[in-house]
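Here the complex is missing one protein chain, while the rest keep their positions.
The first chain written gets the first letter, and so on, giving A and B; residue counts start at 1 in each chain.
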Amino acid sequence: MLITVYLIAITAEAMSGALAAGRRRMDMFGVALIAFVTALGGGTVRDILLGHFPVSWTQHPEYIYLTVCAGLSTMLIARFMHHLRELFLVLDAAGLVAFTIIGCNTALEMGYSLPIVIIAGLITGVFGGVMRDMLCGQVPLVLKHELYASVSLLVALLYLALDHYQIPADITLLAVFSTGLAIRLSAVRWGWTLPVFEYANEHW
Amino acid sequence: MLITVYLIAITAEAMSGALAAGRRRMDMFGVALIAFVTALGGGTVRDILLGHFPVSWTQHPEYIYLTVCAGLSTMLIARFMHHLRELFLVLDAAGLVAFTIIGCNTALEMGYSLPIVIIAGLITGVFGGVMRDMLCGQVPLVLKHELYASVSLLVALLYLALDHYQIPADITLLAVFSTGLAIRLSAVRWGWTLPVFEYANEHW
Partner (left out) sequence: MLITVYLIAITAEAMSGALAAGRRRMDMFGVALIAFVTALGGGTVRDILLGHFPVSWTQHPEYIYLTVCAGLSTMLIARFMHHLRELFLVLDAAGLVAFTIIGCNTALEMGYSLPIVIIAGLITGVFGGVMRDMLCGQVPLVLKHELYASVSLLVALLYLALDHYQIPADITLLAVFSTGLAIRLSAVRWGWTLPVFEYANEHW
């Protein structure tokens, strides 16, 4: 089940990355690269930071084909996609949960300590979007507002807690996905945000 | 021969990186760093993604001296360089081909599958420029227009095809360089581009 959600999620992330590339009037190569980076960049940063070689997608060329094709197809169907905004919000939220769990598992299997496991989950969930925004010349959205990284953090904590008490995997996944989706979609619906830090002094 | 072209190419890339730094009014350190990153950044990203340690330039301090000196010399001779625009276009195109082949070879030697070998070639060819543009605060040019990454992709495919049919190395290099240079220079001359994706909806 996690793999299915993961494949749907990287497709959705790749398509949202392609739209961001389209907003910057990139060419086909730019669209394909941003799609790939948005979908697989978080896992790549995680693998490199954890010293987890070979990096995951180098062993799964099908992920590359999937994300690049999803990105390029978006060029054709973009005009119809605003009808699907809500569907994509749900897929993106499901992806955030799946990415976070997969990131935690990677670090767990390598024997890292709990704080690093949580950070590995967060990075997998969040850094694809960070790299997309930086390649598009923008300050990463996830640093500015929206409850996004926080959802990833909560998902990681909940997942590790349930794992610790040896709850069966099915129930754990069900609980983590429903909680993660509920919080993320509520955050979007009601505009929940974290406190913002404003500091006006440019010189120091 | 490939090494000679490589050394000329990293020198030319370092000098073009230094000009980009000069456009942003950077100091000597900025110029040296941008020169180094433009010339050797693509290979560095490739080595890290493939888990190819030690990273190439850490075993070749002469590459570091060469690119840093080329960058700093550019500060002195920049005023004469617009006469050499066409020469640099050719050197840059030759560099793109050389970088791509070297990138493919690195991945081949490590036993990666063909799609990863091609991507390793592309990254080596293209990412020095991506990192230069990002450090200069610009959306990477290679994502926007110009047939640049596509040339790298074609070069990688042609190189691997000739390699597969065990064509002698000299002929392979000759064929790949002449094809790559011809396409790249034609693309610049006649303004060939890939289709651009425009998507105006900022909200979704």
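Throughout what follows, a residue touches a chain if its C-beta (ideal position, glycine included) is under 8 Å from a C-beta of that chain, and two chains touch if they have at least 3 such contacts.
Just so you know, these numbers come straight off a predicted model, no measurement behind them.
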Of B:70, B:135, B:149 or B:187, the one touching the omitted chain in the full complex: B:135
For chain B, residues in touch with the removed chain: 18-19, 21-31, 33-34, 44, 48, 53-55, 58, 61, 64-65, 74-75, 78, 81-82, 85, 88, 134-137
Positions on chain A where the hidden chain makes contact: 48-51, 112-113, 115-116, 119, 130, 134, 137-140, 142-145, 149-150, 193-202, 204
